[in-house]
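Structure below; questions to follow.
The complex is shown incomplete by one protein chain, all other protein chains being positioned as in the whole.
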Amino acid sequence: MGIQLKARRRRVGERVIEAVLAGAAGLSVLVTVGIVVSLFAPLGTFFAHVNPFEFLFGTEWTAAFGNKASWDDKKWGVLPLVAATFMTTLIALAVAVPLGLGTAMFLSEYASQRARKVLKPLLEVLAGVPTVVYGFIALTAVTPLLKPLFGIPELYNMLAPGIVMGFMIVPTVASLSEDAMSAVPSALRQGSYALGANRMKTTLRVVFPAALSGIMAAIVLGISRAIGETMIMAVAVGNLAQLTFDPRQPAQTMTAFIAQIASGDAPVGSPVYYSLFAVGALLFVITLVMNLVSIQLVRKFRQAY
Amino acid sequence: MATATVAVARPLAGGRRSDLRSIMFAGVLWACLAAACIFLFFVLAVIVQKGVERFDVNLVTRPPSTIRPQTAGVEPAIYGTLWVIGMTALIALPLGIGAAIYLEEYANPRRWYNRLIELNVQNLAAVPAIIYGILTLAFVVRGPISIGAVALAGAIALALLILPVIIITTREALRAVPAEIRSGSLALGATRWQTTWKLVLPSAVPGIATGSILALSRAIGEAAPLILVGATTFITFLPDGPMSRYTVLPVQIYNLVPQDRDAFRDLAYAAILLLIVILLAMNALAIWLRNRYQRRW
Partner (left out) sequence: MSPVERVSVTTSQPEQYGRVSAPELHLEVRQLDMPSLAAESVMTARDLSVYYGDFLAVHDVDLQFGNREITALIGPSGCGKSTVLRCLNRMNDLIVGARVDGSVSYHGVDIYGPDVDVIEVRRRIGMVFQKPNPFPKSIYDNVAYGPRVTGMKVANMDDTVEHALRSAALWDEVKDKLRQNAYGLSGGQQQRLCIARAIATQPEVILMDEPCSSLDPIATAKIEDLMHTLASEFTIIIVTHNMQQAARVSQRTAFFTAEADEQGNRIGKLIEFDDTAKIFSNPAKRATEDYISGRFG
């Protein structure tokens, strides 16, 4: 009585399905490859005409001006764009880190379960408002408010959009930080209370250090978000690529430059068209580094508990 | 993830001052949360106050106009948004859910290529939106596929943008289904796919639906990638197909920004209000779905 245990033909269907699903997953790798190729392939042409040293360290950027076909009548120093990105990010962090951490501590250590159920979604709404709307608000509602306070000369500046972007990032920082703090075992808190510490001391001296890598991950993610933000910058910062560290001045971030060129009529193959990819590649590299650091930090804090 | 609800231990020494500082600390924390909420309400208040004036029938039935902005509308942008988001969903949902099923049900996590895919998805979720625009510009609008600045290109850009988010939220929904269900099914002689299709997916649908709606609502508000792929044309006709030139609400709003006349500002705010209303409705739908259908195992 030999029992036949041979595979039936039906299993071929299983293999096909698994292959299709694996293909969908592999597509994500293809996307990354596509991003890298689309950003870095044009660089060959770009750096054939522009000195990489001048690109990375030059302080004047006049890519959008002059003769559309000429490489030589322009200045290709990317630092004004980088400086504007840096400044707006800094201002955003000045808002987002204190408010985000404070919110996270409140939600994690002080708020009741019911309060959290209401407040967390509310915060998510803050992150869900379209960024073009934030840009508009920054330009038309916030700048007029700040003008008399800070003596802002013109409509476009870095301060108002920076602050608005900061609020936009608060949920990102708060959410991940709160995850990290909630993951700290209550045994640690109990131990602290048992020694006679009050809630403030426990939060600051026990929970915060224990959740530190998660909190750092949250901040790094917030930085990445700020660096990559386009619409707020394109609408409210202005399109004047100048190297300045005065937040009351207009400027142009890397992302806003890319948006400006794309929405203009730069002919394919013109120098300014290539510069779009060069700035994009720089942007990608910076955010990639930030993201990888953040992912590593998240792994560290997830492993710890 | 339990919140510590332990009573504050009364310190035996340093009484008053420590209490006061502790209370002030709690107050500071509360103020942080309050500041964020106040800002949100400020934004919503501005939008409602300035947008309600032009929130009328013309808004959704008339095209934009430079000559008579007082009665202009954003109808083409609404049509464009519907077309683009519809196609985005058709592209991103099957791909994202399929990839999530593979990663969660089939992939051996010890294999290096599967871990690479996971890391890749996590990274893509944090890549700036504008980069997806550059990618689509290079390969779809121009490059090998070259279909031009049409609605399908916009849909592809947005689909690639939200794909990682859909993969991540779908995986979480799949993970919530207990392992015993799978074991029971496989022990009866079901294949992986039968188990997934007949048991795991049906149970995970509420979570998947919620995550997908939230991802699509994010896509609706995106402007940067679409600017990159050519959705900036000031159009007065209604987009009518995948290969049509188009604009979407966020981009239309962006176009209205440089216009200095008050009438354009009012129109822009009304369009913003419309966009916010749509988004709040979608988010509310997602949250309702989650609360109503979420299974507690």
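In order of appearance the chains are A and B, and numbering begins at 1 in each one.
In the analysis below, a contact is a pair of C-beta atoms (placed from the backbone, for glycine too) under 8 Å apart; a residue touches a chain by one contact, two chains touch by 3 or more.
Just so we're clear, the structure is a prediction, and the values are computed from it rather than from any experiment.
The missing chain, though absent from the display, is touched by one residue of B:Ser18, B:Ser65, B:Ser203 or B:Gln259; that residue is B:Ser203.
Touch with the chain that is not drawn comes from one residue among B:Ser65, B:Gln194 or B:Gln259, which is B:Gln194. Although one chain is not shown, part of chain B still touches it, namely residues 108-110, 178, 180-181, 183-191, 194, 198-199, 202-203, 295.
Keep this in mind: only the chains that are shown with their structure count from here on.
Residues of chain A touching chain B in their complex: 11, 13-14, 17-18, 20-22, 24-29, 31-32, 34-35, 37-39, 41, 98-103, 105-113, 116, 119, 121-126, 128-137, 139-141, 167, 170-171, 174, 179, 182-183, 186, 189-190, 193-194, 196-201, 203-204, 221, 224-225, 227-231, 234-235, 255, 258-259, 262-263, 268, 276-277, 280, 283-284, 287-288, 290-292, 294-295. Put simply, chain B touches chain A in their complex at residues 1-6, 8-9, 11-12, 18-19, 21-22, 25-26, 28-33, 35-37, 39-40, 42-43, 46-47, 94-96, 98-99, 101-103, 106-107, 116-117, 119-124, 126-135, 137-139, 142-143, 160, 163-164, 167, 191-193, 217-218, 220-224, 227-228, 232, 250-251, 253-254, 257, 265, 268-269, 272, 275-276, 279-280, 283, 287.
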